[in-house]
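Partial view: only certain chains, each at its native spot in the assembly.
Lettered A, B and C in written order, each chain numbered from 1.
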């Protein structure tokens, strides 16, 4: 009996593992057993304000393949981002997707930095209704530069785009990246690295 | 002098032709001469209500590579769709993209039909904040089933997804598809085809 | 015992589900257990005249991954299409493939319609030995315009291209698309929609 349960979970794991691990072009119309179930059609509260009561004053609400299995193999996903006044979606990259966004509410400074050697900082202040694109893999951010709330709807060119917040990945990795590496990379002494790592 | 102008236009055409004709994965961070220009960063009135005073009671406002050249090679785009009460975005397909949408306002019936031989009709009524996906190439529609306006933001997995409105493509092609073909395909007589073609 | 059978079928389903669901570039020479079995090498009667005794006077005989499992991951497939005199392969799209065809026998009018907003109707009459291409996702058809039989061999750029016959998908979906949607989309009244839906 236990064996069977273990077996079942192995089977289920196999399934999930593979469902997560591959992202080709679709071979079927869609890729869920029952399209009338929550696989393709589902209710997300993407109209609900995200809780921005955190250190950064921003909140990302994702609709990736994890949330909406029907997205599997289809190469697209969506997020809502809320910003408290002066809230920040801090510098981050998406390793597997380009992002496009439109501002629903508020005034937003957006920016990205081009790759080496130029590291050109491209920035704009967006108003309601503006559209902006962050090319795949580049470091980018958005900041609410108004005194009211701001909201965007963004879409990404993968159902599992991934996100790497620079601060968390570099100073908050688990376990920590050795301080000597960070001190040399950022040309600061151990106390500054300690201070930075303490925050994440 | 004229020769030069002709030549210039040939060059320009060459350029545009190619810029439009290819959609690979990106080889650079982005693909516009001056990213501080309107290539990547631009103001669209995506917050503005589209004019739905038309026969269908709906209006699509696209942000494709034609509108935002910086999208080239990046494989994503965005649209706003407005619906008057009971307005319809009629059955159509995107030949080169999957579509994901979220309802910003109103109550929307969405649906798509799976491919042959099942032609299963998958339909849901979406409320504000719901998310839905239309797999690449399938016939789909949205209809406002409320008495107020409805609005969605949608994204597509190509910077030039294309759209084929079934009614227009079949009954409103230019020049017309011969009536005999349509009569047999839809199993109706000439008068019905005439009636349908007259509308487009 | 029953549990084990259920389990086995779950495993089998998992396998099939995945085998169907993904179409990447190949990672092996081929993707069947025993290439000497019918996986890669198999006998289809593609030389046999299809039975065109139906309302449309045409018959498609497919060789997709469903028929020939060895096609999996290889991105190509083949069909034979037979046409009775004046038989029609009615307007349809392939959501995941471009199609190329050559006429083996007969005289065939072929056509496709470009995407919005032009909806340009491109049509030609093909003779034996002519070759034509239908770009991915566009609405297209073939009609025998001779008094003898016609035959084509066509190939598609996916092992599971899908096919969406416009008439069936729009007027013959299961369950039916609500008549109100179709009436508005095609700008006709309920009686015409009823008439069209009755045929599919």
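Please note the rule applied: contacts are C-beta pairs under 8 Å (C-beta built on N, C-alpha and C of every residue); 3 or more make two chains touch, one makes a residue touch a chain.
Keep in mind it's a predicted model, so treat the numbers as computed, not measured.
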Copy count for the complete homomeric assembly [3 present here]: 6
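We take it that only the chains that are shown with their structure count from here on.
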Central chain of the complex, centres being mean CA coordinates: B
Chain copies touching (subunit A, subunit C) - same or different residues, decided at half shared: different
Between subunit C and subunit B, distance of the C-alpha-averaged centres to the nearest whole Å: 23
Distance between chain centroids, defined by C-alpha means - subunit A, subunit B (Å): 27
Residue list for subunit A, restricted to those that touch at least two other chains: 26, 29
Touching residues on subunit A, where the partner in the complex is subunit C: 4, 7-8, 11, 14-15, 18, 22, 24-29, 31, 33, 72-73
In the complex with subunit A, residue positions of subunit B that touch it: 26, 29-30, 35-36, 40-48, 63, 68, 70-71, 74-78, 80, 98-100, 102-104, 110, 114-115, 120, 122, 124, 126-133, 135-136, 138, 153, 155-157
In the complex, subunit C residues that touch subunit A: 3-4, 7, 10-11, 14, 17-18, 20-24, 65, 95-96, 158-160, 162
